[in-house]
Structures are given as C-alpha cells and as structure tokens.
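With one protein chain held back, the other chains of the complex are shown just where they sit.
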Amino acid sequence: MSHDFGVWVGALLTLFIFSFLYKDNPLYKFAEHLFVGVSAGYYIVLNYWTVIDTNLIGPLAAAFSGKLPGGPWHVQQGDYRGLLVIPGLLGALLFTRLFRRIDWLSRFSLALIIGVYAGLKTTGFAQGDLVAQVQASLQPLWIPGHPGASLNAILFTIGLLASLLFFFYSREHRGALGGATRIGVWFLMISFGAGYGYTVMSRVSLLIGRFQYLLGDWLRLR
Amino acid sequence: MGACVVAVLAAAVLSGVPPALAAAPAVADSVPAPQPASGLLFSDVPNDAGRAIDLHWALSPDDSVRNGRVVGYRLERAPSPAGPWAPVDSVGAGTSTTTDGSVERNTPYFYRVSACGPGGVTPSGACAGPAIARSSWFNTTRASVLAFTVLFFLLVLYYMFLAQTGRKPFVRRLAGIDAIEEAIGRATEMGRPVLYVPGIQDIDDIQTVAGLVILESVARMTARYGTPIRVPVAYPIPFTIAQEVVRSAYLQGGVPDAYDPNSVSFVSPEQFAYVAAVTGIMLRDRPAAHVFMGSFYGESLMLAETGFETGAIQIAGTANVPQLPFFVVACDYTLIGEELFAASAYLSGDARLIGGLKGADVLKVAIVAVVIVGCVLETLGHHGLTVWMQTQ
Amino acid sequence: MALERLERLDRRWLFLVLGLLVLGPLLWPLNLPIEPSRPSRQFNDAIASLPEGCTVLMSCDYDPASRPELVPMTKTALRQLWRKHCKVVVTVLWNGGPAIVDQTIEETADEFRARGEKLVDGVDYVNLGYKAGNEAVMVLMGQGIKSTFPLDQHRHDTSTLPILRNVTNYSSFPLLVNISAGYPGTKEWVQQVNSRFHLPMISGCTAVSVPEYYPYLQAGQLRGLLAGMAGAAEYEQLQGERGLATHGMDAQSLAHLFVALCILLGNVVLWSRRGGRA
Partner (left out) sequence: MRREIPLLLTAVIGGIMIASFFVPHEWASVPADYLQQCAVIVVAFGYVLGGANVFRVNLDAIFKRHRDWPYKLVLVAGLLVTLILGLFVDRARFQDPGTPSLWIYDHLYVPMNATMFALLAFFIASAAFRAFRIRSAEAALLAVAALIVMLGRVPAGDAMLRAIVDHAGVPHAIRAWRISDLQQWIMDVPQNAAKRAILIGAAMGVMATGLRVILGIERAYLGGGD
C-alpha cells in the first residue's frame, strides 16, 4: 500500500465517484462538487498566469518600461507593445456580464472573439475539410492489375456519393434519389457501427487506467 | 587561416550545425580542405508576406563522392557583395537547399555558401544577389479554396434573397418531424407528459439554437393537444430562452392558462448531475415521449438507455457524430447530423436558415458532379482537376 | 424462464462483471499477441524516417481524463524521437493538460538520464506549456512561435532557449506529432496548420475520435494514426517496449468480448419475447 497521503486522497475520491454506480449518494455528490470547485479555481489560476500575465501584463510592462528601442508604439508583426492595451480592455469588459445594467459592454469583447473564430473556422473548414476531402476522393476507379483495390475504389466512391445524397433536402427521396439514399443509409449505418466499436474501446481504456492507478499507485500490487 | 576556421566553426555551432561539424578541429591536420560548392541560386518564396528567400546550390564535388571532406555547408548573407557577411544557416552534408526566413521585406541581400569540412572552410568563388523578398497579394495555392468558398457564399446569399422575397425554395419535410408529432399524439392518448431535452451545451453551440427552434414547434403541438411538456435545461441562457419559447407557444396556441411555469426547469451544467436529474424525471413522471435535440456528449447513452427502459417513444437528433450510434440503436427515430439543422430550418421557415440549407444542397450536387468527373478523368489518366484542387 | 430473469436483470450485476473482467487480466495477464495495424505502422515510420537530430513539434492536447489512452503513446513517441537525437518542442492547448504533460516528459527524460544519456530541458526539449485560444494559437504560431509563447512552462524566456534559437515558425519543423483528445486537437491542426502551413503531421488520438480522422488519413493529411490504447500498445510493440498500454490490452480484449456478448444476449431476449407474444 502507498504511504503517500495524496495518493490515498486520490484513491478515496476515485472510489467516491465509482459509488455512483451503486446509486446516486452523498459521497458521489461531495466528490462531484469538490471537482467543480477545484477545476473552476484551477482554470482561473492557469489562464491568469499562462496567458494574462505572460502574453498581456508582461509585454505591456516591457512596452511602457522605456527600455525597449523604439518606445511603446514601435509596433511590428508579433510585437504589438502598447496596442495590447486594447485586448486588455476588451478582456476587462467581458466582466460586465456579471452586472445586468452594463452587460451590453461585453458585446465588444464577444464581437472580437466571434469575428476571429468565424473567420478562422470558415477558411479552415473550406480548405481542410471541403476542398481537400473532395480532392482526395478523385481517384482512379480502375487500377490495372489490382482488381481488389479497384473494387474498393468503386465501392468507396458509391458510398461517398450515396451518403452525400442522403443529406439532400431539395427533393423528396423517391425514385432514383430514393434508391441512392437507401444505399447511403447502409454506408452511414456501417460507419455508426464502427463509431460504436471505437467508443466502447475508448471508455473501457479509461476504466483500465483508473484500475491501473488503484492497483499500482495506491495498492502497489504491481 | 586556423583562427578563421575556429571562428567559423564556433559560429556554426552556435547556429545549430550537426554535431559532426563541431568535432572537426581534432582531425584538421590530416584532411585537405573541401572543394567549394557552386551555382548558388536564390528565389523569393512565393505566396508569403515577403518574409523568406529560398536558396539552392550545387554540392561540392567532394560531397558528391562522400570522401569525408565535407561535413556541411554554411550560408551567409550581406547587404552588398563587399560584406559585411553574417551567418544565415548551416546544413549537413548532402543538403543543397535551405530557406532564409529572417529577411526584411523589400531589402536586397547577397548570399554566399561555404563548404565546411575537417580540413577547413572553402567559400564559393562568387556571391549571389541581389535577392529581394516581396509580399504577394494572392496565395495562388488557394485558388480552388477561393473558388469553392465564393461559389458557396453566392449560392447561400442567392437563396436567402429568394426566400426573403417570398419565393420560398422547396425543402422536404423530414420523417423525424412526423415522428415527433406521432409521439406527442400517443402521449396525449396515454395522458402522460412529453420530455424535451435541448442538448447539454450552452447557447454558443449552434446545435443548442437548433434544439430551441425545434422546441418551439414541439411546444406548439403540446399546447394544441393539451399535453404537459417537461424541459430540463443545463445552462442559464438556454433556460431563459426555453422558458420564453414555451410560454409564447402556449400564448399563440390560444391556451395561455395551460402554460405551466414549472414545465421548463434549470438543472446544472454538470454532465452527470444533469443526467441524474433527467433520468429522475423519466422514472418519476414516466413521459410517453422523449425528444432529444441538440448537442450531446458521453451522457447520451445514459439518457437513451434509461429512456428505452421506460418504454417511451424516443426521437433524437444531434450533429455530434460519435454519439449518433447510441441514439440510432435506442431511439425510434434519429435525425442524423445536418438533419438536425434541416429540421430546425424547415420548422422555423426562417429565410436565412433555408438559404444556407439550399446553398449547401446545390453545392452538394456540384460536388457529386466534380467527384464523378474527377474519378473518370483520373481513370483515364488525366490529373489536371486533381492538381488544381491540390491545396498543399 | 432463464430469459425472463435476464430481462429483469439489475444492471449493477453487469457493472460488477465488467469490473471483474477488467481487474482480472491486470493482475494475471494473459499476454495475448499484439499485431500492429497499418495506421500504427505508418505513425512509427513517419518518425523513423525523420533526419537524425531535427527539431520536431509535438502538441499534447489532452487532460487527465484521457491519460490511459494518450500518455503511453506520448512516452513512446518521445523515446523514439530522443533515440534519434531529435529535439522536441511541446505545446499544450487543453486547460487540464500542462502539468501531466510536463510530468510525462520528465519521467521519460529521467529514463534516458538514468542510462547516462544527456537530455537537457531547454536544449534537447522544451515544454512551452499551455495557451488559451485553440485555433487562434495554432495560426499565431505560424507567424512566430516565440512571440506566441514568450515564456515556457517553467517561465524561462523562450527567446534565450538554445533549442529555439533556429526555430521561427512551422517551417522550422519537418513534422508535427499531435496527441489529441478532441477539441481542440487533430481536426483543428489539420485544418489550420497542416492545410495552411503545409506541415506534415501524424496523430495519436482517443479511440472515440478515430473514425472521424480516418478520412484525413486516407487523404494524406495525416501520415499516421494511433487509435487509443490499442494503437498505443501496437506502437509499443513496434518499438519493442512493454508499457502501460500493452499491460492494459488483455483487459481491453475481455471487456470488448463482454460488451459484444451483452449486445447479442440483449437481442436474444428481445427476439424470444417477440416470438412468445406472436
């Protein structure tokens, strides 16, 4: 058995949470609430020191210290000096959300975040998921001397097109379109089956990890 | 000369040369100096903001035969052919290219390459230049991305415009919507409530918005049938919206008195606390219909399982693909991925949502055509389309 | 009769059986043979084909919840890279991750140090630590890594670290190794960095994400893919190691058999009930 007090605490909390399997109970609730509190505190501390202090307060202090050549407004790519006052202000405005009467001020901060991410996601999905994925689907359907690979290529293309047509809303799924979408459903079902299998794998792995912790770190059985 | 070699090697080590170079002085006496590299060429790196220059040279003849006289090359640059020279990069033997990523844009540079070996350092005879890095106005490798993006945006805007001017484009009714209505009908017959779960995410997840839009129509149906509805919500903002949505549905249905203020309840953003509360409702109130529409994570299977056990009709919809299998096997009907958004667009009749849906539909047909044409071209050995779409 | 009892089975019995099936092989291993799959080999080969001594970017985007799946593969990848004398620059984009990632790096480095090999923080590897902002951080790093991470995990000034002296942006790396538990992770690195900055990448991820990432693998956007604990075990096998992932695979096997049996039995119950009523 471990002689580390911390490991005992961790092991007990692990067991508290597992007790939920028997039924919802005070031990589980205790652990759950403790977890929420600790993680909220931890996120504040982490983001304060690693981002607000490092990327905002540090560079701002340096910019206005008078030691940097060019002064606080000598801005160049990657070194924004005095201009970092703006994100600092927008960050502070976010906290107006805690006060009903002035919470509209936080919209300026949200506008920045939403604008940046809408732009990044739009182009990221357009290039990485739309164009690149369509491009990768343009493959020879017959590869001389490789009947197996050719068959797979044909099957893949049929599956892709049929599944795409399944998500087509401008026409009722009847006739030829109905037939294609039916094939699409088969492919989708196989992919959900694969998803099911891999999700099972993931969850079981997490359980194995907890048992390895209890057996190894706590009970020292291995 | 000896001092120069040491200085050069020291500079090379500082700038991260392969370790072999650093060990050179030990055998400096026995090996002759390498023959020089030649033919140094430069070119501005295309499609960037003028921040880099590509360099390319022909290997030293000693490097080509691998006789151990060359261990690497050293690149230097200067503002004029006369110097002063400053180190840019060092690379190992057998390498004949590098990129200088530390240039100022629109500034001329002259480059030279030296072959380094245990026997000494031999600069090439001539330097190359002036090399100037310039900003580009368009990244040509992204032409296909631009084409698809512009086409899609135009389609979406066109159909939005069409829908707003009253010519609403046709969108088919999804079977899942009929399934919801049927389920509410059965709950009414059995005199039991309907449970509606709008996902477990906050309002910034677009699926939550879709879930709340669908809630509006579901609440209108329950108001019409006079069936109680229960809506547990995980986050405060979606909670207030859900309250508003349900109340106005009862108001519009002409039965404001039938609205129960307790029908929409705020639970907790904590995943398992939320599940415990919802499964509690399932087991205690025994709703005859469960509707799950929105963003779900690992808890989806716990909801679906408990719901299945109670024998209720279950209808689900989510765009979180990993959770779909659990809904598909345990629910009577599942809206798959995009279908969730399609259902919300259909039910709301909102021109802006329908515009997006129709634009995507037309682009899908275009993609089907591109894939068919592309595959045929590839089979016939023509690679033009594939190369054009290549973005990297 | 037996079926009826099965139908009314309290699910806590299932919990108990699953718990025992996982516990058993952890105490008494069966040592079933592990055979590496193609995506795992590709992951291994991508690192194997790197030039000796190059500098590689490794983003460890996970938190403690995914530790059993992702920490073993993180360790094996670090070992493979360090054996090739590659330098490793580590970033963390998940809130919960920086400290466990740091512990993982140090534990692995200590193995090398115990054998008398020299591995120095800041020279052979650096943990740049956490940065909020997901995709924005990824694209920012494309303009300058040191300006995005002014200080590392241990608050050293990154502009003075020897390992970063020649590192400017993504063009300084031949490969990105991404260990990913979800968002932000492999999908975002593919969209924002692999596509935008043409940086070749490989991914080790939780099994849940694997089906979603397969299209990227087929398209060549990913050069290799490790699938959860099984992928990590196969990777350990390829590297001749016996780590925690290999240790867990027997339990994984039995649990899968049990879940498969549950699906079959559950449906037998259903069909028999339906048959009885008809």
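A few points about this structure:
Read from first to last, the chains carry the letters A, B and C; within each, the first residue is number 1.
The rule we apply is simple: contacts are C-beta pairs under 8 Å (C-beta built on N, C-alpha and C of every residue); 3 or more make two chains touch, one makes a residue touch a chain.
The shown structure was predicted, so the numbers you read here are calculated from the model rather than taken from an experiment.
All shown chains touched by the missing chain in the whole complex, by label: A, B, C. Residue-wise, the contact with the chain that is not shown comes from A:84, picked out of A:63, A:84 or A:138.
Note on the undisplayed chain: of the listed residues C:153, C:172 or C:203, the one touching it is C:153. Of B:96, B:139, B:248 or B:348, it is B:139 that touches the chain left out of the display.
By the touch definition given at the top, chain B reaches the unshown chain through residues 47-50, 105, 135-139, 142, 145-146, 149, 152-153, 156-157, 160, 203-204, 206, 209, 236-237, 240, 271-272, 298, 301-302, 304-305, 308-309, 319, 321, 325-326, 328-330, 337-338, 341, 352, 356, 359-360, 363-364, 367.
For chain C, the residues in touch with the chain missing from this view are 9, 11, 14-15, 18-19, 22, 32-35, 37-38, 63-68, 95-96, 98-100, 102, 131-134, 136-137, 139-140, 143, 148, 153-155, 196, 207, 210-212, 214-215, 218, 227, 230, 249-250, 252-260, 262-263, 265-267, 270. Those residues of chain A that touch the chain absent from the view are 6-7, 9-11, 13-14, 17-18, 20-21, 29-53, 55-56, 77-78, 80, 83-84, 86-88, 90-92, 94-95, 97-98, 103-104, 107-123, 125-127, 129-130, 133-134, 137, 152, 155-160, 163-164, 166-167, 184-201, 203-204, 206-207, 209-210, 213.
The rule is short, and it goes like this: only the chains that are shown with their structure count from here on.
Centre-to-centre separation of chain A and chain C, using mean CA positions: 14 Å.
Centres computed as Cα averages put chain B at a distance of 19 Å from chain C. In chain A, the residues touching two or more other chains are 127, 132, 135, 195, 199. Counting partners per residue, chain B has 321-322, 391-392 as the residues that reach two or more other chains.
By the touch criterion given at the top, residues 142, 144-145, 148-149, 152, 169-172, 174, 270, 272-273, 276, 298, 321-322, 324-326, 328-329, 336-339, 342, 346, 357-358, 361-362, 364-365, 367-368, 370-372, 374-379, 381, 385-386, 389-392 of chain B touch chain A in their complex.
For chain A in complex with chain C, the residues that touch the partner chain are 21-22, 39, 42-43, 46-47, 50-51, 54-55, 58-59, 77-79, 116-117, 120-121, 124-125, 127-129, 132-133, 135-136, 191, 194-195, 198-202, 204-212, 215, 221-222. Contact residues of chain C toward chain A in the complex are 12, 15, 18, 22-23, 26-27, 65-69, 95-96, 98, 129-133, 135-136, 139, 143-144, 147, 150-151, 188, 190-192, 194-196, 206-208, 210-211, 215, 218-221, 227-230, 244, 247-248, 251-252, 255-256, 259.
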